[in-house]
Each structure stands twice: as structure tokens, then as C-alpha cells.
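As you look at this complex, bear in mind that one protein chain is not there, while each of the others sits in place.
Labels run A and B following the written order; every chain starts at residue 1.
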Amino acid sequence: METTARVTPRTVIGIVLAIFLLFPVYWMVNSSLQGNENLLETTWFPFDIDLRGYQLAIESQLPHLVTSLIVSLGAVIVCLAIAAPAAYGLSRVNIPIPGIGLFVIALVITQMIPGIVIANGLFPIYNSVGLVNTYPGLILADASHGIPFCILLIRAFMVNIPSSLVEAARIDGANEFRVFTSIVLPISRNSLATAAVFAFLFAWSDFLFALTLTSTGDVVPITLSMYQFVGAHTQSWAALMATATLASIPAAFLLIVAQKYIASGVTGGAVK
Amino acid sequence: MKTSTRRGIAFAVAAVSITALAGCSGGGGGAAPSTEGESIELTAFDYYTDEPSHSTMGDRLSDCAAEVNATIDHQSVPYPQYNPKVLQMVSTKTMPDLLMINNPDLPQFAATGALRDLEKLDVDTDQFLESVLEVGKYEDKLYGLAPNVNSLVLFYNKTMLAEAGVEVPTTWEELGAAAAALTQGDRYGFTYSASTGTEGTWTFIPFLWSNGGSQLELDAPEAVEALTFYTDLALDGYVSKSVVNWSQADAKDQFASGKAAMMINGPWQIPALNDTEGLDWGSATIPVPEAGDTPIAPLGGELWTVPASDADREARSASVVACLNSEDKQLETALTNNTVPSNKAAAEELVAQQPEMASIVETVTTAYPLTGDSGLQWNDVNMALSAAIQAVISGQADAQTALEAAQAEVQG
Partner (left out) sequence: MDADVAVASGATGAGGDSDTKAAAHAASGRAVRRRQQLATLLFIAPAIVFVAIFFAVPVVNNIIMSFQEFTTATFYTGEAPWVGLQNYIDVVLDPLFARLTWNTGIFTFASLTVTFFIGLGLALFFDKTFRLSGLLRSLLLLPWLLPLVISAAVWRRMMDEGSGIINQILRAIGLNGVPWLTSPDVALASVVIVNIWIGIPFVMVILYGGLQEIPREFYEAAALDGATGWRAFWFITWPLLRPVVVVVLTLGFIYTIRALDIVLALTGGGPANATQTYATEAYQLSFIGFDFGHGAALSNILIIVSLVVAGLQLRVGRRPNDLAG
């Protein structure tokens, strides 16, 4: 991984691009710092900083932030644990299994189904096995959103793995599982990290499953709890924006860490 | 939220067993043993997610439940997702003991058969305004009671009106003239919500009904007249054309920041208006077509209903509903939410304590339930009328054509 210490033109362009594309995010932070209930009163720069919104947000939203983190990280783990082996199995086009192509098509079809149809279909099932209002229940549901996507994504990367690599390892006496864990997984670091990023984002921003699969206050992620500030009678925009800003911080941090794993040079050495 | 999280954890076990109980007794009180005499937990479900409404409602529920030796598990879900959530509960027979329903949706939910007739549960209805009782009825049976109702009034900026030398309008002609006179610079004389859906549609209904129109005859001359007047204000530039994207909250924001001199809105906006520094506001009943006409505004409000479960739970829930509708509880609700009690005596007391509520209380006495003339067809009317209003304001059609299309859509 090359890193340059000097500020190159790319850095400047990158910053300009970020400012341009992230302007709405700036607006969100700007609004959160001004403490206004009425968004029309927001000026383009927070000249008068009023942290009222943050106060409200911190008082009530921190436990839900933790819930969101637990659910999201759990979903990532479940998602990768199921998707990575499946992607590997589906990428081995030289080992034909009759009908397995249908499964790939089925995976694509699952992505076409409206979320609310899935959520409504899940609720009776969850209700009868007692998974409503539980962490495992929500983790599994959020993982379900990511699994077909992650399989398709990781598979697209894995089809490029030369089968000669796999053959060589097998000839050296490794069983299928060892081949998977010692050869395939390390090479697939990029796709696994990319898939992890999306699995996390799907789970983190999920609102529908959180709403449908909970009926008490036990497991309430922040996407649901922030409605405390906007509802039937009042809208506390300052508190809402502050909550969103606060919630973005740990998530952004995790994403920065994950993105370090997406880098070149992983497959090159192996092929040689 | 910390308190409810702790409460939530403490009630986790209770919630699971109650879900199981509800599942068993969905068919009509067979398997579960009678809980008479014991202290039980009743589940209450509503869409008051925001504070302070959430806590004040929770407290009122608990007070009423205590009178029948019960406690309350109070859950709230945001309104846009409320109906799908309730439907899920209907289909899995996991309904709460006390269910809040927004009045336009009552016919649909009552038609499912999942709600109990309150009069059969010995709820006394004598002290209620007749118009309010109508709100909770479906096919002449009373399914829900609204402790509070609301409607729409005309809000105006006293300072701006005084500066322009304009009197508070009482007829359409006066409203048009006032809107014109008050439109100066980048400030509009008047504003309202015309966004897609209920908020925009019901804002127009007072104009429709006061002119003698009906929701099921959208292409009749009375309706065309009303829509023409309503939208001409925007087409002539006295009302911003952006109203097609503004919710009632957005309209309130415009009024509060001085970008509009008058607005049609509901009394629940009053706390925000009072919090706005330098805003001297007043309210009046919505102007009528001709002097002497009666303003007929739509009644809004949330109803508390009792879904079917076992006899004991239903009885206790019914008495909680009755308690929520008692005079003092109604007054309490009205004072915190800026709505109108459905009990006459409480309403008079409200005006005494909060004089700025006088015009809304007056409006409520001649108001009519929002779905009173369309019933189960309200949803079709809602979407069709909303599209028609937007089509005219955005210049895509004239009022006659737009309403004919809307009527065809509803009938088809």
C-alpha cells in the first residue's frame, strides 16, 4: 500500500469533491449545532452555537446507539459466516451441481421483494417461535437483508480466483474446509471487507425490521428511537439532527477501519 | 428513554406471557383462565412517539388503569408506519388491550370485526357532544371514543394585519382581499398545506363543506367553486405554489418565520407559535363563502378502542377508555396537546383557562367527522382529491377538469 506524505493535487480535488457531495451532511451538522426547532431559521453557518439538541439526544439516545451497534455488528458476523462459504461454493463453476444455478437466480429475485412484504411475512413466524423483541431475532432479520447481496458480491470476486491455486492446495493434501480457510479466505480479503461494509450499512440503517419485529421497548435501535423527536404533535429538529450526527460517528469510525482492509496487492502475490 | 428501557426490561417477561395469553384468547375468551380480581397488565398502543405527549399519555393511562387494579405497558410507533403495524397485530391475533386509531381509519378497522362495541361494554356516552360520538361510530355502532378532538382554524399575524390595515377576514371575498393586501415582497399573504395525502386534503375540506359540497360528489358545482377559490389564491400569487410539498408543520414554520401572514392550521401548533419570539398571533374560524353561512370544518382526533380479547380484559380496558374520556382527564389532555375536549363542560373550562382556544372550540361545535360522508371510500377520495388540488395549483389542469378526473377515480 503506497502512501504519500505530500499533499498532491488528488488530495485537493478529493477534498473539493467531498465538500460538494457531502454538503447535505454539512447541513445536518450545521442544523444540529444551532438548536432550532424551525428549520427555516437555520443559517448557513452556525454562528450562534446552541447545544440544546445534543443535550436532548445524549440524555435519551445513547442506550439505543449501543443497541444499534450490537445488532449491526452481530448481523455482519452472521452474514459473512453464511455468505462467504456459500459464495465460494457457488463460484466453483468447474464443479457442476445440477440446479445450483437456480439458487443464484433465486438470490437475485430475493432482492426484488419489497421490504415490507418480507417484514410482514416474518412477523407471524417470529411470533410463534418467540423471536420478537430479542437481539438474536433482530440480528438474524438484519442479516437476512445482507446475505443474498453478500453472496452475489463475494461470488463475483471469487470467480476470479484461479482454480489452479485451489487444486495445488488440494494436491498437497488439504481437505475442502482447510482449502477454504487457508487459501480462499485470505485472498478474498477485499470482497469480505466490502461485503462487511454493506452488511453493516444495511443493518445499521434498517428501520422496517426494527419496527415490525419489536413490540416492546427492549430492543430498540436508534433508527426507531429517534422518532421520539418527531411524532404526532411536535418536531424537535435540533434534537433529531443531533441524534443523527451522534449516531453517524461510531458508524463512520467502523467504516474507516473496515476500508483499510480493502486494498490492492492481496491477489497479486498469491498468483505468483 | 432510560426510564422506559428499564421498565421495558422489567416487563419483558410479562410481555411475553401476555403475548401468549393474547394468542390463546384471540378466538373469544376460551382457553385462558379468568383473571378477575387479580392485578393484570394491559397493553396500550398508540402513535404518540414524541415527548412530552408520550409521557403525559402514559401517565393518564396508568392513572386510569390503577382504578381497575391494572398496570399499563405503553408502546408507541410513528404514525406513517402505524397502520401496517396494527394490521400485523390483527392478523396474528396479538392485539393490545387498548388501541388508538386515527379517526379517518376507524371505518376500516371497525369493518375487520376485531373491535368491540363500546356500548355493549357499558360505557356511558351521555356527556359527549353528538358530533364527537359520530366520529367513533361505524354502521351505527360505537367503536371508539375520542377524549379530544381537533379541527382547523385560521391563524393570522396580528402585527402584519395591523400594519396593512386589514381586518380579520370572515368571508371568502374578505379572505381573498386580505391575502392580496398582505402579500408584500417575499412574504405571502396566506399559506396552507397541500401536500400529498391527508394533511393536504383535509385542509381543503372546510372550504368544500362550507360551500355545501360533498366528498362523494367532487365534480358538483359547489366543489368546483370551492376548489377554484382555494387554488386561485395560489395561482394569483398570494399563496406560495410550494404548498404542494408542505405539510402542516411546514406551513406552520412559514407562518412562524414571518413568510406568511395567515395560515390554515390546527391548534396543536400553538405551543410552537407561543415559543416563537416576537410573534403576535390570533385565530379565528375559517372564512365562509357568504356572510352568515355556517363554517363546517372536519373533525380530527384520535379514538381509543377496545380490541376483542377475554371478558375481564375487555371490561377493564373499557373502563380505562371511559376514564380517559372523563371530564378532568379530557381537560388535562386538552391542556397538554392543545386540542378540544369532547365533553361540553370541559370545553368551556378550557376556554376559560386558555382564551386563545376560543375559535377552535367554536369550530368544533359545528364540525363534522372527516370521513362522515365518504366512510370506507375515504382513502380513495383522499388520494384523488389530493392529486386534483396539486394538479390545479401546479397549472396542469383547471378545477373542473381536475375534479371530474378525481370523481371518476373514486367511482371507478
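The rule is simple: a contact is a pair of C-beta atoms (placed from the backbone, for glycine too) under 8 Å apart; a residue touches a chain by one contact, two chains touch by 3 or more.
None of the values given here were measured: they were computed from a predicted structure.
Asker: For subunit B, which positions touch the chain that isn't shown here?
Answerer: On the side of subunit B, residues 83-84, 87, 90-91, 108-109, 111-114, 186, 195-197, 240-245, 259, 379-380, 382-383, 386-388, 390-391, 393-394, 396, 409, 412 touch the unshown chain.
Asker: Even though one chain is hidden, which residues of subunit A still touch it in the full complex?
Answerer: Counting only subunit A, the missing chain is touched by 1-8, 10-11, 13-15, 17-18, 21-25, 27-28, 31, 39-40, 42, 44, 82-83, 85-86, 88-90, 92-95, 97, 100, 103, 106-118, 120-122, 125, 140-141, 144, 147-149, 151-153, 156-157, 159-165, 167-168, 171, 176-177, 180, 190-191, 193-194, 197-198, 201, 204-205, 207, 223, 226, 230, 237, 240-241, 244, 247-248, 251-252, 255-256, 259-260, 262-268, 271-272.
Basically, only the chains that are shown with their structure count from here on.
Asker: Hey, which residues of subunit B end up touching subunit A in the complex?
Answerer: Residues in contact with subunit A: 1-2, 4-5, 7-9, 11-12, 15-16, 19, 23, 47-51, 53-54, 73, 75-79, 81, 84-85, 88-89, 91-92, 94, 249, 253-254, 256-257, 259, 268, 271-272, 275-276, 302, 337.
Asker: Quick one: in the complex, what on subunit A touches subunit B?
Answerer: Its residues touching subunit B are 37-41, 59-61, 63-64, 116, 120, 123-124, 127, 130, 132-133, 211-212, 215-218, 220, 225, 227-236.
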